[in-house]
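Pasting in a structure now, in structure tokens, and then I'll have a few things to ask.
Only one protein chain is missing; all other protein chains are in place.
Up next, chain A:
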Amino acid sequence: MAEWNAYYQNEDEDEEQEEGEQSGGDYKVTGRDSLVFLVDASKEMFIKGEDGEPSNFDMTMQVVRSVYTSKIISSHRDLVALVFYGTEQSKNPRNSFKYVYVYHDLDEPGAKRVQEVDALRGEKGARLAAETMGSGETSLGDALWCCANLYSDIKLRLSHKRLMIFTCRDEPHRGDSAKDRQARTKASDLKETGVIIDLMHLMKPGGFDVAPFFRDIVSQPEDESELGLHLEPCDKLEDLQKRVRAKEQKKRAMARLNLCLGEGINVAVGIYATAVTARKPAAIRLYRETNEPVRSKTRTFHMQTGSLLLPSEIKKAQTYGKKQIVMERDEVDSIKKFQDPGLYLIGFKPMEKLKTHHHIRPAVFLYPEEGEVKGSACLFSALLMKCSERNVFALCRCVSRRNYPPRFVALVPQREEVDEGKVQFTPPGFNVIYLPYADDLRTLDPPQCPSASQIQVDKMKEIVSKLRFKYRSEAFENPVIQQHYRNLEALALDMMAPEDTEDLIMPKVDQINHRLGPLAEEFKDLVYPAGYNPESKSVAKRKTAIVGGVAEKKPKAEVPEDELRAHVQNGTLGKLTVPVLKEACKQFGVRTTGTKKQELIDALTTRLAA
């Protein structure tokens, strides 16, 4: 097991490296993203749906909360505001606007804000809203103006500005044309300052008609082809969440590259990360006395002279076969350079040549950049259509960044798909699958096993069918990350205990057992001989592992000194296991920073060879 552990740790380091690779300089950060929720607080919003369905207001607050928490996790530097209109009470910076209630002005969301949004949810929330804000007259123009002030009060540079209106009233001013006009003017002022206005319209009896009023309020789609305005109002939380999520994050290309088909045929494309592994953020160091963050400075200096070392006074080295090989720093970089960044088409292959498991990194997404090379979208679109029609993928050599060695990728065509609500659920473009090199594949020696009989297979089919469910990728929260943030939330708000997190990737054992009923036993009777217990051996093992996990330690593994010296002499230290090497380091008083096998070997070698 020791080997497994060492191996596992390497794995972790690998992942860190990988992350560095992906996040490092992916896109230029040009400022903060900002998002204003402008929510209708009129009486209509609080009407509960049939069968106790949550009110539109309640639904909106749930969405706002989920955006708050997701911003905290994935982009805490984004600014978010929550403003109500159609209220009885007014609360805004200079109190110059009636019927507008700025609940949260533009700022980074924190624990307190999440709590405050929570307070507006459900039955209690409706009561609280009635008490603090009430429902009054509506002037969307004033509300928009107030939002404009929120934006302009911000001293930070904003890169992406979005405003989402949540309402179930298609004629908020009930035909008051002066107010309508003012709202239109204010909306266009906002749009001119770069704010994108979206409408998240909610279900109301008789349907929501976008045409008479809101069509002029919302921003025009980026180009005419975009499915800009969703004509169908939302009536489900899930839909609303999806619509908000799709707009809430600004899409940024990780890289803009040329897809080169041949000499002089360059299609400009952007690469987008559609799935980025969310990780627990790194800890921040705080000064014990004041809890203020401290900054860390790392310096490289000469051991003997104590003077700081300039980059030119440093070289890089690796040791192989007991020889230290030294290179200049720029040589180390230049070794990695093969070609300039870009995608280069090698050829095409039928889809069945792409193995499910032949990929080594999360896939990314490719979409044309008409703004870089005119005509890109047309050629890209033609390639996409034809690849998809003929069921082939394009094989390309890919250099994603400067001084990056090439990788081969499969461009897998993906046609656009929209749901009944005309919401795009798969965008058009190529999925980029990173393919493994020979080094990345491990040779396996599969054990020979008898195949199951058709009766056995059929029984299992029954089991499989009993446990069918519809997989949605957004259904599973990461319990590790969720727990971490719940803990922080509890500490930030001085709560007694963190809120419970439901582990969504835990099998619901009772439900499964119930659904299977006698099928499990029937299957076991078919495949296992009487008295066979698949769990017997490993259960015993696990028990001892738990008992011995912390308390018991393995007897010290010591190697006599002369044997060690012989290993150093022959360069055979690698044959010893990590615990033995660690023990040897202790024995000789060798201090090591790392725990990797190679580091231990290096440290011992330097010590004992001297």
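Operating definition for what follows: a residue touches a chain if its C-beta (ideal position, glycine included) is under 8 Å from a C-beta of that chain, and two chains touch if they have at least 3 such contacts; residues count from 1.
Criterion: contacts and distances are computed from a predicted model.
Student: One chain of this complex is missing from the view, so tell me which of "X-ray repair cross-complementing protein 5", "ALA-interacting subunit", "Small ribosomal subunit protein mS29" or "Protein O-linked-mannose beta-1,2-N-acetylglucosaminyltransferase" is its UniProt name.
Tutor: Not shown, but named in UniProt as "X-ray repair cross-complementing protein 5".
Student: In the full complex, which of A:Ile47, A:Ala211 or A:Leu309 touches the chain missing from this view?
Tutor: Checking the options A:Ile47, A:Ala211 or A:Leu309, the one contacting the hidden chain is A:Leu309.
Student: Can you work out which residue in A:Asp216, A:Glu238 or A:Glu331 touches the chain that's missing from view?
Tutor: Residue touching the chain left out of view: A:Glu331.
Student: Among A:Ile481, A:Val559 or A:Leu608, which one touches the chain that has been omitted from the display?
Tutor: Counting the whole complex, the residue in contact with the absent chain is A:Ile481.
Student: Thinking of the whole complex, not just what is shown, which of A:Asp153, A:Glu171, A:Glu238 or A:Glu563 touches the missing chain?
Tutor: Residue touching the absent chain, from the options given: A:Asp153.
Student: Among A:Arg121, A:Lys179, A:Lys459 or A:Lys582, which one touches the chain that has been omitted from the display?
Tutor: Only one of A:Arg121, A:Lys179, A:Lys459 or A:Lys582 touches the chain omitted from view, namely A:Lys459.
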